[in-house]
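The complex is shown incomplete by one protein chain, all other protein chains being positioned as in the whole.
Residue numbering begins at 1 within each chain, and the chains themselves are lettered A, B and C in the order written.
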Amino acid sequence: MTGAQPNRLPTGGRVDRSRPLGFRFDGNALQGFAGDTLASALIANDVQLVGRSFKLRRPRGIVGSGAEEPNAILQIGEGATAQPNLRATQVPLRDGLVARTTRGWPGVRFDVGAINDTFGRLLGAGFYYKTFMYPRAWWKLYEHAIRRSAGFGAAPTAPDPDCYEHMNAHCDVLVAGGGPAGLMAALTAAKSGARVILADEQNEFGGGLLACTDQVDGAPAAEWVAAVVDELGDCADCTLLPRSTVFGYHDHNFLTIAERCRDHPDGSADAFSATNRPAAGDDSTAGRQHDPRNGRTAKGPDDHPDSGAAAGHHQDTVQPVKERLWRIRARQVVLAQGSFERPLVFCNNDRPGVMLASAVSTWINRYAVLPGRRAVVFTNNDSAYRAALDLTEAGAEVAAVVDSRRGGAGELGRKALDLGIPVLQGHVVSDVAGRQRVSGASIARWAGDGWATVKPTMRIDCDLVVMSGGYSPAVHLHSQAGGQLDWDESQLGFLPAKSVQANVSAGAGNGKSSLAECLADGVRAGAETVSKLGLEPSPIEAPAAGNIDENPIEALWRVPAVRDADRCPKQFIDFQNDTSVADIKLAVREGYRNVEHVKRYTALGFGTDQGKLGNINGMAVLADILGKSIPEVGTTTFRPAYTPVSFGVGAGESVGELYEPVRKTAIHEWHEAAGAPMEVVGQWHRPWYFPRDGEDMHAAVARECLAVRNSVGIMDASTLGKIDAAGPDVVEFLERIYTHDVGLMKVGRCAYGIMLGEDGMLMDDGVMARRGEHRFYLTTTTGGAANVLDWLEKWLQTEWPELQVYLTSLTEHYSTIAVAGPHSRRVLDKLGCDIALDNESFPFMRMKPATLAGIPVTLFRVSFSGELAYEINIENSLALAMWEKLMDAGREFEITPYGTETMHVLRAEKGYVIVGQDTDGSVTPVDLGMNRLLSNEKDFLGKRSLRRPDCLREDRKQLVGLLSSDARTVLPEGTQLIDEAGSLARGHRRAKRPAWRGSQLGHRSREPIPMCGHVTSSYQSACLGHPIALALVAGGQSRKGATIHAALPGRDPLPVEIVAPVFYDAGGQRQHV
Amino acid sequence: MLLIDCPWCGSRAETEFSYGGEAGIVRPADPDALSDAEWADYLFNRTNPRGAHRELWNHAQGCRRWFGVERDTVTYRIARSFTLPDAAGAADGGVERDFETGDPTDAEPGDRR
Amino acid sequence: MSETIERRHGLEAFVAATESVGGARVEIDVLTGRGFLNLRLDPRKGNGLETAARALNQPLPLTANTFTTGEHRVYWCGPDEWLIETDEERATRLGSDLAKALADCHAAINDVSSGHVALGIAGEDARTVLAKGCTLDLDPREFGPGQCARTGLAKATVLLAVADDAAGYTVIVARSFADYLCRWLANAARPHGVRFPVP
Partner (left out) sequence: MKRYSALSLVRNALDYNRSWQTAWRSPEPKKSYDAIIVGGGGHGLATAYYLARDHGIRNVAVLEKGWIGGGNTGRNTTIVRSNYLWTEAALLYEKSMQLWEGLSQELNFNVMFSQRGVYNLGHSLQDMRDIERRVNANRLNGIDAEVVSTADLKRAIPSLNTSPDARYPILGASLQRRAGVARHDAVAWGFARAADALGVDIIEQCEVTGIDVRGGKAVGVETTRGPIASDRIGVVVAGHASALARMADLRLPIESHPLQAFVSEPIRPVLDTVVMSGAVHGYISQSDKGELVIGAGIDAYNGYGQRGSFPVIEHTLQAIIELFPAFSRVRMLRLWGGIVDVCPDACPIVSKTPVDGLYFNCGWGTGGFKSTPGSGWVFARTMAHDEPHELNAPFSLERFTTGALIDEHGAAAVAH
């Protein structure tokens, strides 16, 4: 054994002793080998203490060797690339790795919080529900203290520099788990011609075969694995995904897999570094990797897209992908995830140095580390004897195998006796000694009653206690898929029963225990799935493997102790959350009898290991207490994720600038170059205003407004929705949708139209134009564009299929450039227009095709500003050029580009509403004074709703204009309005009453003050020289001239006068010139 | 993520579709003849069953056609999807899905592959 | 005069700012010079189908998720909808020819040339890159030459087509989403080495 790694075996294992890797653990420099996990390297260095439990802060060591590990929850890495809460058993060792324990203050070795353990009796299940209530105001303090001990690791504080991505894939058969059953299932399916994906969470395929001493087909198991993986790699349609955890089985056979692209088995120094790797950086090294580009499997690095020389020269800019989310639609699924060994529930079974038997075998056989020198093996089944044999083989002393069964084990038991291992049949380990490390085990006779008290008959000194309580098949994905579970009394475990989706289980996850059975079950599962796909199963025979005699497992859920369960040293069921047998007893005593209540009350199964070790034991103990059978107590419903997955991989590449599409108009780059800040309007970026040197928004907007009112402005209105509606029934269709009499519109006319929801509330508005007898051009609001088209199509397709109308979106084809202001006509004239633009020839609310500057356009004489204005519809590909020509032509009129803010001011001066700003889904057209738009001659969507009693109320909130009494104050949008200023003062007086009973923040609730409306739009009007506002006010339309009050926060209520909502050019002459 | 059979385009992922609620709610021919309560029933009340549900989906990212789906609201299994009556009032019989293989069981409507 | 104005697809700045990489496994090309017409027509009624085919000088595909290639490409978009891809300069003329020919049918023809941007995605890793954002099964056995589909790509809606010669994919996207989609594609393709051919 090497001095640096005292527990490292001199030979064997799958580690590369020629490649030492240095790492740090809690500041100590240690060394392991390539091929190690962090856990195996820690054991090699004789590190026992890796954490503290959550509540009682008891010292904890490594218990398991995989996804089930509850204790070794570490912080890996530092800074922005730190990763909290990784299980040491699942972290491949790499050079320079930095790991820290996450619990305990000041450190894991000496933890002040360990006092909790001393007072553990006070901290029984649910204790926090019973205290910290008095005095009431102190809960904040209590909670502050409680929160200080929250959590394991810490989130980084800087944004994640790493990249993640999603990958969609389809297959005939997805095999989850690459152990003996999974390999055989995949091989059978692949050889039968199916498209196969095989995923396994470990670095290497093989599962338990990598940690056993068995032979398969006459070869050492690991060699057989390599051969099968080779064979799979040669199949054209087989994709191999190591380091890939199938964590979610969703509806309709959709599964999600998290692939850790940089967890390399070679432990290369750069595995986690962002800059040092070949471009794609993910999965280019050892082993065979899926190369999704052609559905084949690429062998080795040379064949991989990541690694070619081609990719080399931009490596300093390209981030390698850290993790990849595979979104898989599988026609059939084989679940071969193996099983989890259960701990035994005896006193102090959480002491460092108490380990699962399967883990001990894994440490020895796969990683060549010896976790102890003198062991006691405690079991209720045969499998633990393997660990005893492995320990002996590796040079450790097995002081005793303590087997609860009077008959002991089968063939493995005989082997143990042959090796001279003492076997104590009909005995149990009732307690262990040692605090930060096991120092001995107390042995007692087992009489078959877990609730009896026993006297230990002997104590054996040891530094390792190996335990096995039997195996629970990993039925997580089967259950996630909706499949049922059956309790198997002979195997003492839940087995997958009926599936409701297209999946079958195989191997240890299907309750098979021997290697030979698992291999055969894999073949069966593979053949079964391909048959369902209509393929002929390839005749593959399961390879030969030893099948040994085993004696049946015996139920041993709670191990008896020197005192009853309430008073004996703690017997842990859930290690991470410190749930003990006494806690479950307490829960039942207090009436929490349903398994879900027990779990929630005791936190059983709510740790980061999600009860992989403890749930079955907990249910069995509960069943015992209640005198019920385990299936009567119920099963657990498994939810994703099988093991935790990073937020980053779930989000994929859609973060940062790719979070959501930014939609840009064809003129966008001009706006950007002009320095316009952008307003985010849904997915669009629209220019907000165009500041000149040193201008703030107010100055810029005032200038832009005056330019439009006095000369000419230009605006990009391209984001409006545009729809071509055509067909013989188009009039009838639009009559049903719009509220006005569409049929009365003559060809070439425009009209302002509104549409309502069936509830009568205003949904969208816009100008429509009749392009022909059977053809209309509809415009919608920016935000409503997609919704309106969907809405129209829905009515057309689902309700009125007899109407012959085609709707085509033209939103993406046309830009709309609004040229507005008294000089707009001169700008167009100057540019050269092939039609007469004078008011006679081309009056207000008309549309005409035209040629402007030689470019075909459609001109609309419509106005959203109340000025003489033209909206130019032009193909996007020419829009920027047109914009620039207009700017040129308008130079002599100081044509002024304006943004959304000026547009809002101009339309508010005219009292035009913005749907979604001046309305909110509770506003009818009547409320907006749009009665004249409501036809009496026809039905239209939402019309009937307007007759409902509530819509006829006279005190509904109605659109009005408001003028501030001081002629200065621009009312903040969203200001609430009250009838009398006095009510606010009275409200404040009432506020001096005592605080509401129970308020912890000294908040003094007041009597509500009735509100009569609110300000929806409010601006300083540059051309009027005073502020204006639009508001919705109860009964407002009949209250013109009345004074109400704006309740301004922190100020006296400001009197405001209700006026008509049109502030400028009430007669509307300016747009008709 | 559901796998939905568009009667026109074939099986596509749920993300390509938008949901349209309960199918078969017919707009009253003469809304004015209805009482407020009858109008409210049309407007707001829904069957909302646990179990088989006939509902509307739109293949928003595909052919933009609305069609019907019969889906179980507990198991989320889709029994079939069907086209809506067209002008002639004809609708097809729909696509039945075999949940063992995940494949449509019968000849596919339209001309899709 | 319009002939003298260069038409813009809006991606000029993006392409200019994006560095290409030699030996790349993905090539992303902005396909210029394309015109697009949207055609709506009930193939079961009257002789509109034949009339349209005559005007186009090639058949309209009736098989879902396919396109026909001739003088133009005609993509199936739905049971009564096609997208016709043609030369930019021919689009207007073809549109009015079609409209004239179909004057007696219930049909709708719209020039949507400026509403679409066509991208060519080629190279040996093209399929992998697309699979990162598309839920369709892109295996050539399921989605091969001559096939097309309107579907989602990342957070955009696209028309995706496989060229007859399998040289690569055509992605047709709404113009206002093109900038986003190119950024997404460039990001997805970056690990594979990506090249933006200079037009």
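As a convention for this text, contacts are C-beta pairs under 8 Å (C-beta built on N, C-alpha and C of every residue); 3 or more make two chains touch, one makes a residue touch a chain.
Small disclaimer: the values here were computed from a predicted structure and weren't measured.
Novice: Considering the entire complex, write down the shown chains that touch the omitted one.
Specialist: Per the touch rule above, the missing chain touches A, B.
Novice: Which of A:109, A:406, A:589 or A:968 touches the chain that is not shown?
Specialist: That would be A:589, which touches the missing chain.
Novice: Which listed residue, A:975, A:1021, A:1037 or A:1071, touches the chain dropped from view?
Specialist: A:975
Novice: With the missing chain put back, one of A:352, A:569 or A:652 would touch it. Which one?
Specialist: Going through A:352, A:569 or A:652 one by one, A:652 is the residue touching the chain not shown.
Novice: Of A:193, A:220, A:426 or A:640, which residue touches the hidden chain?
Specialist: A:640
Novice: Touching the hidden chain in the complete assembly: which of A:109, A:455, A:567 or A:692 does that?
Specialist: Of the candidates A:109, A:455, A:567 or A:692, A:567 is in touch with the missing chain.
Novice: Using the touch rule from the top, list residues of subunit B that touch the missing partner.
Specialist: 1-2, 14-15, 18-19, 21-22, 36-37, 40-41, 43-50, 53, 55, 71, 73-76
Novice: Pick out the residues on subunit A that sit against the missing chain.
Specialist: 54, 80-85, 119, 121-122, 124, 127-134, 136, 139-140, 143, 146-148, 150-160, 162, 164, 166, 248, 250-251, 254, 256, 325, 327, 566-567, 582, 586, 589-594, 596-597, 600-601, 608, 610, 639-641, 644-648, 650-652, 654-657, 659-660, 662, 679-681, 759-760, 916-917, 920-922, 945, 948-951, 972-976, 978, 984, 987, 991, 996-1001, 1003, 1005-1011, 1014, 1016, 1047, 1049
Criterion: only the chains that are shown with their structure count from here on.
Novice: Using the touch rule from the top, work out which pair, A-B or B-C, shares more C-beta pairs.
Specialist: A-B
Novice: What is the distance in Å between the mean C-alpha positions of subunit A and subunit C?
Specialist: Distance between chain centres, rounded to whole Å: 33 Å.
Novice: Return the distance between the CA-based centres of subunit B and subunit C, expressed in whole Å.
Specialist: Roughly 29 Å, centre to centre.
Novice: Any chance you could list the residues of subunit C touching two or more other chains?
Specialist: In subunit C, the residues touching two or more other chains are 135-136.
Novice: Where in subunit A do residues touch two or more other chains at once?
Specialist: 327, 329, 804
Novice: Which of the residues in subunit A end up touching subunit C in this complex?
Specialist: 165-170, 195, 279-282, 291-295, 305-306, 308-311, 313-314, 318, 320-321, 327, 329, 653-654, 657-658, 660-666, 668-669, 684, 724, 726-728, 804, 806, 808-814, 853-856, 875-881
Novice: Under the touch definition given earlier, write down the residues of subunit B that touch subunit C in their complex.
Specialist: 8-10, 12-13, 15-16, 60-65, 110-113
Novice: Given the complex with subunit B, which residues does subunit C contribute to the contact?
Specialist: Going by the criterion above, the answer is residues 62-66, 77-79, 81, 135-136, 147, 149-152, 157.
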